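Note sheet for the following structure.
Heads up, one of the protein chains got dropped from this complex, but the rest are sitting where they should.
Our next item is chain A:
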Amino acid sequence: MVAPADTMGRQATAAPFAIELKGISKAFGPVQANKDINISVPKGTIHGIIGENGAGKSTLMSILYGFYKADSGQILVGGTPTPIPDSQSAIRAGIGMVFQHFKLVQNFTVLENIVLGAEDGALLNTSLGNARRILRELAQEYGLDVDPDALIEDLSVGHQQRVEILKALFRQADILILDEPTGVLTPDEADHLFRILRGLKDQGKTIILITHKLREIMEATDNVSVMRRGTMVATVKTRETSPEQLAELMVGRKVLLEVEKTPAVPGKVVLSVENLRVRDEHGVERLKGISLDIRAGEILGIAGVAGNGQSDLLGALGGMTKATGRITLNGVDLPLSGAGADGQSRREAGIAHVPEDRHHHGLILDFTAWENVAFGYHNDPKYQKSALFMDNDALRADTEKKMATYDVRPPIATLEAKNFSGGNQQKIVVAREVEQNPDLLLIGQPTRGVDIGAIEFIHKQIVALRDAGKAILLVSVELDEIMSLSDRIAVMFDGQIMGMRDPATTDERELGMLMAGMDGKTAGEAA
């Protein structure tokens, strides 16, 4: 194995804490990302770090992994002060990191990825041979089975994550940091990950789990530290706290975690989709015959792991993607290709669209808030001064009104979109689409990268629109969001709808099976 003497050194200096951070501060220009952070992680525990986007969690972990240098403060590993100027030092100190976006070479084998940077010598053959042996031992010890000769691009996301964990273990990491590890996993894969983590903990490894999902913190951790606006506001024992308390610590005020809504009163069919098919530019069929109805006054939630056709469904309905099949809105056929199959025509027909990716499709970041509020509705008569000129004053006034209603901060219509936080950007997009009072709202990943406070607000708006008798198609990879908002749930897998479920009678387990492409009949065997 790599540098065995080093490991023995670490074990000899047994201390109660695997990692201690003392007074860590880091500023990026005027932004203070970390302010005087103190944290002690006991050996052999799973320690959660939770906080909203921009709270400074990732910065803190990047400092620990040698990506950034702290402006001040001290890092102690196993009781010894350890400067970590680069990743190599972090690896030497026994720290391993599993990034949110995997750092794997796609067309390399598992073995090559694991060996990269930790080779035994200048020639590969011996390195690969040794690595194969060590990998087999690790697989037995921790139940981390991966085919060493498989190409990364052929592996599922869950397996790729296992390769990242194996990479860290191969480098003899005693402390494993995982940054938002479940964002890309199905519930089943996430459960498997937590089983692996508990196994690692039983073997004496220390694990730091960064997440914004309260449920995972409650399920998997021993202790949890909460960060807010660059400071560490509290560290508590997990079994002595509650999701409500953690949410309050994160946001700084009481937050409603449950969405309050009354049972739906579905009316007539607003949108009817029959045999909708989409091919991508490579000729691959992304939607394989989707049929569904959405009624007035109901929210249809589309669950699924990202990349199973949800985006193509939104694209086809929103007029962004060419498709075949048939869609009718209030009984009127809408074109799926050629003239009239564009976002502008769809909006005129009464379909509003909050796109999944607000940075690429929802907003132009370099444009001001009021310009962004005009997009898609710039031909609306109320924004026209004459045949040639737009009424920018009316538009600005309208934007300011919307910003006040939606509590967008800061409420400055002339500020460029990029200067708002993720949650406030999303509020601008939602305000633009919802305030047009559409018959059908398409809304994709409404709360991705949005902080808890704004999530609560956006959810309320969606429910209010439903209660006003509108139809809503909600696409989200967050199963909690789908479960709490939807009146009916459709699960997509591989461009098809695997099943329709009633949120009152289904559970995450059943939905997770459908998301993995297993219907009810085969679910029993797979489990």
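Keep in mind that, in the parts below, a residue touches a chain if its C-beta (ideal position, glycine included) is under 8 Å from a C-beta of that chain, and two chains touch if they have at least 3 such contacts; residues count from 1.
Convention: contacts and distances are computed from a predicted model.
The unshown chain of the complex is recorded in UniProt as "ABC transporter permease", chosen from "Heme-binding domain-containing protein", "Glycosyltransferase", "phosphoenolpyruvate--glycerone phosphotransferase" or "ABC transporter permease". Listed residues A:M97, A:L197 or A:L395: the one in touch with the omitted chain is A:M97. Considering the whole complex, the residue from A:D86, A:D357, A:D467 or A:D502 that touches the absent chain is A:D86. When the missing chain is restored to the complex, the residue among A:I37, A:V115 or A:L176 that touches it is A:V115.
Those residues of chain A that touch the chain absent from the view are 58-59, 62, 65, 67, 86-88, 90-91, 97, 99, 101, 103-108, 112-113, 115-119, 121-125, 127.
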